[in-house]
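All remarks here apply to the structure that follows.
Only a single protein chain was left out; the remaining protein chains are all shown in position.
The letters A, B, C and D name the chains in turn, as written, and every chain counts its residues from 1.
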Amino acid sequence: MTQDRYNSSSIYNPFPMRVVAKREEAPGVRTLKLEFVNQEDHEFFTSNYRTGMFGLYGIFGEGESTFCVASPETRKDYIECTFRQSGRVTTTLAGVDPGDIVTFRGPYGNRFPIEKFEGKNLLFIAGGIALPPTRSVIWSCLDQRDKFRDVTIVYGARTVADLVYKHELDEWKRRDDVKLVLTVDPGGETPDWQDHVGFVPSVLEQVAPSPDNTIAVLCGPPIMIKFTLNALGKLGFSEADVYTTLENRMKCGVGKCGRCNVGSVYICKEGPVFTAAEVQAMPQHDL
Amino acid sequence: MAKIGVFVCHCGENIASMVDTGKLVTAISGHPGVAFSSEYKYFCSDPGQETVKRAIRENNLTGVVVAACSPRMHEQTFRKACAEAGLNPYMLELANIREQCSWVHTDRIEATDKAIEITRALVEKVKRNNDLQPISVPVTRRAMVIGGGVAGIQAAIDIATAGREVVLVEREPSIGGHMSQISETFPTLDCSQCILTPRMVEAVQHPNIRVMTYAEVEEVDGFIGNFTVKVRSKARYVKMETCTGCGDCIQKCPVKKIPSEFECELGNRTAIYTPFAQAVPNVPVIDRSRCTYFKNGKCAICKKTCQIDSIDFEQEDKTEYIEVGAIVVATGFQVQNTSMYGEYGYGRYKDVITGLHFERLASASGPTAGKIKRPSDGKEPETVVFIQCAGSRDASKGVKYCSKICCMYTAKHAMLYAHKVHHGKSQIFYMDIRAAGKGYDEFTRRAIEEDEAGYIRGRVSKLYEENGKLIVRGVDTLLGKPVEVEADMVVLATAMVPQPDAKEFAQRIGIGYDEYGFFNEAHLKLRPVETSTAGIYLAGACQSPKDIPDSVSQASAAAAKVLGLFSKEQLEREPVVATVSDSTCAGCWGCVIACPYNAIDRKEITDRNGNLIKRVASVNPGLCQGCGTCVSFCRSNSIDLAGFTESQIFAEVMGL
Amino acid sequence: MTETFEPKIVAFVCTYCTYAGADLAGTSRMKYASNVRMVRLPCTGRISPMFILKALQKGADGVLVSGCHPGDCHFAQGNYHARRRWTVFRSLLAFTGIPEERIKFSWISAAEGAKFAELINSITDEIRALGPFEQYQELQKVIETQSTY
Amino acid sequence: MGIQEQYRTDAANLLDSGAVKLVIGYGEGSTPERRRPIFIRSAEEVGRLVLDANCIANLSAYLVPEGLLSDGKSVAVFLKPDGIRSVNILAAEAQLNPEQVVILGFNIDAGLANPLPGRKANEFAPLLASLKSAGLSTDLQREADRLEQMTAVERFEYWKEQFSKCIKCYACRQVCPMCYCRRCIVDVNQPQWVNTSSHTLGNFEWNIIRAYHLAGRCVACGGCDRACPVNIPLRLLNHRMSKEALDTFDHFAGESADQKPVLATFRQDDPETFIL
Partner (left out) sequence: MTRILLHSRVDDCLSAWRSAGFRVLAPSKRNDLTRFDEVHAASDMALDLVLPERTIKDHFFPQTEPLLNYRIKKQAIESDEMLPPQQKRIFFGVRPCDASGLEIDDALFGWDYKDRYWFSRRENSVIITIACTRADDFCMCTSVQLSPDSTKGSDVMLHPLKDGRGWRVVTLTDRGKELAETIASMLQEDASETAPAASVPVKFDLDKVTSWLADPSNFESHLWKEVSQRCIGCGSCTFLCPTCHCFDIQDEGDTYSGIRRKNWDSCSFAMFTMHTSGHNPRNTQSTRWRQRIMHKFNYYQGKFGVNSCSGCGRCTRQCPVDMGITETLQEITNLPR
């Protein structure tokens, strides 16, 4: 299916998407909810999208920017994406309103093999703006909750304000089939903050479930990943059971433009989802 | 995406008659990002502004373009409306489809197309506008008044009386200006000195006024609320602090035959002198170029004469930097040199004089003690010819403008002459009699009817001397006949022109001037006492020819502006200032060199441990005036100007 | 070039002098050609050479850059800086074959409404006579229109 | 002792005495005629230094990378007069402290490299003054004249052809000592003033804006022209700018370390023949 579509029309010609909702998540961080303008585009997405994949979101005249699809594979009527306003494209995307048209190319890349997670305990670990990719997997699992055993979510941000998806955090907090652990960096707490204060790796060491029969999904900035992997190692997690995502600068999204490769790996094709073991095998300097 | 509202104003018929506003609205409503568009007869009216405000609120507009008149006209009006509707006032652009479109074009289709393009470009610009906040700067609540004529004195007294400090700077040894040279004033014929001297004294004695005479403004630095003025007090060689003004030194000074500037060279003065008897301060100065002591080291009689040792030959010029928040420029005018009129014989015939000479002749304190005597032989002239518009309203030789006061002072001169020389006969050549003003026309009528001034409508073509008489030839255009008058003295009503150094002075302090050198007001009608440089105001004849009442009114108006500025400790300024991107600045300092305001400093960027990482440019928003010279210099595009950012201009051009 | 060719002229002007001069032309109801689109800037010192290039890319057949007379700059020196930049940039454009006749520089004060109107008319006539300047825009397509593309 | 031997000895002494931490010079290249920049950090290595008439590159560009001079230590560099002028401009634009630059000066005359007396940039002032009075290259002027004599249409065609070759590899920029910006205008994307595409318009913009940015700063070392892999005569653009700066503003790039940038200064009586 992917091949057919790619070969019959330019991979570079994006799908028009209508913005249907916009949410301010944290300072400079926004979520857009997009719906397909064309039915065949939607069908293509529906038949190809799996959690973990990413897309190129764009505005004609400004360009495209890469981020994950933050909505789960169990909800394919729309696409949600969450991004921080920083460059030219994200600045423009931050300014769109419901009714406006943006573009989407994708879904690209590999996915979290959640069928392999079935019957296991799940530990989700996310830092800051990296909750969106994690959240896609989380909902993909929670929407079929009975297939998995215990679900633990550890999410940390620099400050309370920087926590994204606050309404969903509340929802997860209320659920008794999810254990949610929130933390903010020291100094980032507000006076009424009830949860943890501390960096994710150290909080993790206090709250992590047993590594037995547990899959960990870890997303965050490079420095957090590095320390969290150490912590997971100490806790006894095998590198093969830890999944993470890598994000590099991308332009084409389809393994041609040569920008995203780390070693011989094209993040856009063979990623963005990797096991910790795969990440360790890459040239670390180029990450 | 941005939600821009576009409001197309008809300006009555001013725009709508030449621009198809309906077509403009239709075209613009289809433009990406335009969320609302409408047209209305007068958007500047209250209901018009209400429409704008309602549309902003109801549509959550993120920017507004008003397609109407020039931003110079109503930008503030609509900014205020935006602010009242909760939109940042800088999210507004005015598309000028009146002054630069409907009023200047004759083809409705072309004008409409142009209006659409102008408006679209500004929609694109306003999409990139940013919320800006006015900049607050502290105000030094002290004013400087430059020029100690009647306008300067009035402005100083008004500001001082309201409780603010004033520094009054006059370059002559005494304040008083031209008004102190005048004999009587129209239309009341009261003595000029009599009404001016008390004001001069009031100024010099006012606790809030510091009078600096014989002093020149050399430089003005800074900006509204925060000027630093460099003033050089010229050496008087007489100690201000101790001199009692007894005048002994003047009496004894052996150099007596110096033509007096104050007397228009009709009288003489000494080398140590005060310009006139009622000078304020009454402290003489030594004219170094004429003084024997300074020429050859001998004499020093004044020093010997002075009982309180107030003569100090060692005195030097003194430079001071004075901080002020506002400046009133009241540097006055001069009388035009009329020598370009060969036909009038000025400079060739001693008895052809200017109006100002006549004032001195008529002045009770003047060289003739108020007797009208002609300069050549001191005889009382029996026929005096006055020639109006001797320079004014003459594009070929003189100045194009009307000097405004000549009709009145010529009438006054004729009256004074009639009062002083009862058998004398005055003949006045004129083009029109312009006597608009309270009591003015009555005054000229009195000159004609009571004092028998003979008005001849026409111009003088030739003037020559014959048998000790000045023969004035001209045409009486009412009779259509040539006339010839034998006169004993001729008085030229010469034009008022700017001070000779006016242009250079304007450049020095940073204000605009017109082709003649009169200083430019910010708006002829609506901001007549302000200059385009914020914080600098105008009073008196430095702006345009004025009579005394006008000069005094304008001085009070300028004072009111200064006091308005001083009513707050902080001043809010337009946030159109430059900012530097620290991450990309390479620190080449080109901008620092280019900035006309010295508003850019070098800033050190350090890491957490205080180690220097690099040096970058940094704009002081208080000093920055927002010209953008630095922005277009910067090779790496590391400086931008709020309100006119690179992105805004790019969008505007790409939207055309 | 057809006889209906109407040039597109983009003017970059300072707000204090030339823009005000154009306003004066308006308030004086002087009539002039409608071909000019004004971009208002605080000062000629703000005008960067890129503005001119972008106007040409956007299809301008002529560009006018105008500000206060020397000595009259509201910002004291902006126009002096601008003059140097224009001197240099103008010679560069000329050297690269962008006709000097298409890039005009002028000083127009706030008082010179008449000069503004006359200038717009004269440069419009001049540029109309020169014809369209599509060569610059078309540089964008040189590669894909080559026979070897 | 020939100049090569002499300068090898000088370099060894400078390194041994600790006067400099690094010598930037020329070494053998991949063909007999080629010389390549080399970096010598110890006296033992000075034998690799070569100095002859093939040493034409302006090595001053290697002085500006961030961090090289930030420790306050000095660096010696082989420079021709054009390189000395570059050092002056870099000093005038606060990119380096000329006191940290030890110049091993030479010029090439009649196929030979000859030593120039002096060690610090300011010691070469008389030399630079004489270069200024000697004027710009007459060879370049002859080439430029050929273009000036064309009609505008012909010139436009000429440059269109030349710029259509440009591939935006930025070798001209990277090799140029004056292109030290932390962010080049072409990398500014908000807004995108210069089209990054290497279509002829984008190339036109790039080459024009670079020439403009070099106005009054180019020392005619020819580095960009030689570096250009597609042989665009960049020297002519730069020469035209240098000529404008010299003829109109009496500005000779790099004459001294306190020279003010020609485009950040002005004179009230600057000529303005073209302004209406």
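Rule of thumb we're sticking to: a contact is a pair of C-beta atoms (placed from the backbone, for glycine too) under 8 Å apart; a residue touches a chain by one contact, two chains touch by 3 or more.
These numbers come from a predicted model, not from an experiment.
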Taking the whole complex into account, name the chains on display that the unshown chain touches. A, B, C, D
Would you indicate which residue among D:Thr31, D:Gln149 or D:Thr273 is in contact with the undisplayed chain? D:Thr31
Name every residue on subunit A in touch with the hidden partner chain. 2-3, 6-7, 9-14, 16, 60-65, 86-87, 90, 99-101, 103, 222, 248-249, 251-252, 254-259, 261-264, 266, 269, 283, 285-287
Residue list for subunit D contacting the dropped chain reads 29-31, 34-39, 57, 61-62, 161-162, 165, 167-171, 173-175, 187, 192, 195-199, 202, 223, 226-227, 229-231, 233
Sites on subunit B contacted by the missing partner chain, in the whole complex: 30-34, 120, 124, 583, 651, 654-655
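One rule holds for everything that comes next: only the chains that are shown with their structure count from here on.
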Can you tell me which chain is nearest the middle of the complex, judged by mean CA position? C
Pair sharing more residue contacts (C-beta pairs) when A-B is set against B-C: B-C
Using mean CA coordinates as chain centres, what's the subunit A-subunit D distance in Å? 49
Interchain centroid distance [CA atoms averaged], subunit A/subunit C, Å: 50
Among subunit A residues, those touching two or more other chains are none
Multi-partner residues in subunit D (2 or more other chains touched) are 185, 190, 193, 263-265
For the complex, which residues does subunit C have touching subunit B? 10, 15-16, 19-20, 22-23, 25-27, 29-32, 34, 37-43, 45-49, 51, 54-55, 58, 71-78, 81-82, 85, 110-111, 117
In their shared complex, at which residues does subunit B touch subunit C? 70-73, 96, 98-101, 103-107, 110-111, 113-114, 117-118, 121, 503, 507, 510, 512-515, 520, 532-533, 576, 594, 596-597, 625-629, 631-633, 641, 643-644, 646, 649-650, 652-654, 656
Subunit C-touching residues of subunit D, taken from the complex the two chains share: 144, 147-148, 150, 152-160, 163-164, 185, 193-195, 198-205, 208-209, 211-212, 215-216, 236-237, 240-241, 244-245, 248-249, 262-268, 270-272, 274-276
